[in-house]
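Omission of a single protein chain aside, the complex is shown with its protein chains in their original locations.
Right after this comes subunit A.
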Amino acid sequence: MTGTTRLAPDTALQRLEELGRSSDPSNYIVDGIPPRVALELASPEAVAEALALCAAAGLALVPWGGGGQMGLGNLPERYDVALDLRGLAAVVDYEPDDLTIGVQAGCTLARLAAILSEHGQMLPLDADDPERITIGGLVATGLGCPRRFGYGSLRDLIIGITVALPDGTLARGGGMVVKNVSGYDMMRLHFGALGSLGVIVRANFKLLPSPEAQRTLLVAFPSLEEAMEGALAVRGSQLAPTALVVLAPVTAERFVGMARWTLAARCEGPEGAVLRQAERLAETAASATSEARILEHEETLRFWSSLQGKLAATPLVDVIRVRIGELPSRLGELAARLVTEWGSALEDAVLDVGSGLAFATLAGTVEELRAAWTRLAGYGRHATMLAAPRDVKAGYDVFGRPPEGVAVMRRLKETFDPERTLNPGRFIALL
């Protein structure tokens, strides 16, 4: 058996500040709580060392990227140190001809996209705030976008990872090749684990060639039922859009000025093929009473990026955002229920029919929102509060019903983070 290391908390805090640059703790508030110290670290080794110091001193640490997804998570059990990883932002390994890249966790989506586009390549990700969203944050939260229908999610594209562990080591899994079964899948162990088992310092991905052209087919329907019928017809076709969503009237009005249940299908590929694809999709989806429109390339990019803002875990003040997993064929039923039960409190609703996820943003008083969550938590295959005010979260598990494997998850936590240094209490089942 291994022993334990100890260090007085005050000494540890002092030593931490020597490791990197101190930052203003008020910029790192999680659910209303500021940390005692905030640090910017610039090397993976410094991150590992910081973790070891925190573990020895019993300090609780929260890893930070741009903070754009910090709405996700239970109220922290303790919060001493904010670890800002944006200084760790290098592209470590990029060979365009291999279609692979290795990047440090703090690299923003905007920067990564700029580097990749020079070579006509991409990761199929959208963000309404790409300057803020970091790769590490996307891997840690596991939050994707509707393009997973066509391309798979980041979970499908991750081929390697390096994490810093509370025992002060850096551990890698996977590698820089697209096909690899050497050893355990450490990438998926950490993907979506909210940094509760290790701090992600680097991730490797397989890349995709950027499509030559993009279009989005929009079809507005007089009713939810007709919109869902159109969407399911597209889903079952061989027309292969890369994303397929249905927007509630309030959301459709906000983004495309059509105040009806609106289907949006994204087409990506060679110019001529994409135009033809959009036309064929329109034939498949349309009904006698629907109204179709096509967004051009630039409009398509703007539309999906801004829509992503309604699917993100950005911290929210007066509203809650819920993600519900449900079979695509049952999303219509689910949406009808949301509308009936919450009506005008429903600020936005997006049904990701390609994936089987519904996103709803609800407004109300703290009491109303708490009452709403007690019902919503039981909806669908799974339900998560992606973001909510502190007082709404209090006392609940934002990840909803605990899954069957929670005992294994607890053992993983005990193995990798025995002192409960990393994001204590914030992950599922208050891990």
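What we mean here is this: a contact is a pair of C-beta atoms (placed from the backbone, for glycine too) under 8 Å apart; a residue touches a chain by one contact, two chains touch by 3 or more; residues count from 1.
Just so it is clear, contacts and distances are computed from a predicted model.
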Q: Quick one: find the hidden chain's UniProt protein name among "Transport permease protein", "FAD-binding protein", "Sarcosine oxidase subunit delta" or "Sigma-70 family RNA polymerase sigma factor".
A: "FAD-binding protein"
Q | Per the touch definition above, residue among A:36, A:78, A:111 or A:188 touching the missing chain | A | A:188
Q) Of the residues A:31, A:49 or A:84, which one touches the chain left out of the display? A) A:49
Q. Which of A:156, A:291 or A:341 sits in contact with the chain that's absent?
A. A:156
Q. Among A:172, A:254, A:297 or A:390, which residue is in contact with the omitted chain in the full complex?
A. A:172
Q) Which listed residue (A:89, A:217, A:357 or A:372) would be found touching the missing chain in the intact complex? A) A:357
Q) What residue numbers in subunit A mark contact with the hidden partner chain? A) 1-7, 15, 49, 52-53, 56, 95-100, 120, 142-144, 148, 152-153, 155-156, 163, 165, 167-173, 175-189, 191-193, 197-198, 208-212, 232, 235-240, 269-270, 272-273, 276-277, 323, 325-329, 355-357, 380-382, 384, 399-400, 402-409, 411-412, 414-416, 428-429
